[in-house]
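The structure under discussion is supplied below as structure tokens; questions concerning it will follow.
For this depiction, one protein chain was excluded, whereas all remaining protein chains were kept in their positions.
Let's look at chain A:
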């Protein structure tokens, strides 16, 4: 069986950040720790550290996303890197330029890192497979496959509220089938030792053989799924699910799977509620929960910047290490 593109240098350090599959707990903790250290940067008067000064990071967004792109951009700028934002869905591909042509052009501009968002599963791996050896690729979401920085910011958020991953019950609610976020979260939770991950939703939104393939417990009943959980992760529901015969209506979805204070009562009293945003209020959850005391949703956004700073600085720092090692220098940072 063939393996996915290697994400690590020979010394075990991060080279690309494409998926959480295959990364061990020590590395995930390293990301969490490093991101924790960056949390203070945003509170400084000068919100910058010089870790990636002189590096060029290109945000390649083949699928539009304001929020994710903004946090990546901010994270790169706080690391003192130069940032290029390319919204490719509206430029190159419309002119018939292939994905590889776009890559080659950017490589010729001496870009050090591609942050890639693409509507197709496997796109980040494809780009990493074909990128020049000196370029790192960070996956900012590929199709239904993976969204590893989102999952890691969620892990950071959980880490800041819950002492020990190995004691947690976590429920993920909503459209698991189409969710790259859920897939990456499930892998991260397992790697960090969470003993019970549940996914909650109607059969139409749960992938085939989810128990076996993803190692989760599947619940179609919200009440059953929420019982005694410590962490509740809501997923965003796309409007088009209604037109593709996956759900009858937003109304029925909310009635069955929408999170309310009342329904949350069966969860652990100190359960936290997360959502990757943007929230459809009244569809995935009501405003009382979204703005309530258990909600850590806005904290997730700040944590997102810190996690992206951590991942980008690790990949780019390891680049320096590789370069200086290959040059025979001894002062690798």
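Everything that follows uses one rule, which is that a contact is a pair of C-beta atoms (placed from the backbone, for glycine too) under 8 Å apart; a residue touches a chain by one contact, two chains touch by 3 or more; residues count from 1.
Methods note: contacts and distances are computed from a predicted model.
Chain not shown in the complex: UniProt lists it as "Dihydroorotase", one of "Dynein regulation protein LC7", "Xanthine dehydrogenase family protein molybdopterin-binding subunit", "Dihydroorotase" or "Sensor histidine kinase inhibitor, KipI family". One of A:69, A:117, A:180 or A:308 touches the chain omitted from the figure, and that residue is A:180.
Only one of A:132, A:213 or A:265 touches the absent chain when the whole complex is considered: A:213. One chain is missing from the display, and on chain A it is touched by residues 1-4, 98-100, 118, 120-123, 125-126, 130, 142-146, 178-180, 183, 207-210, 212-214.
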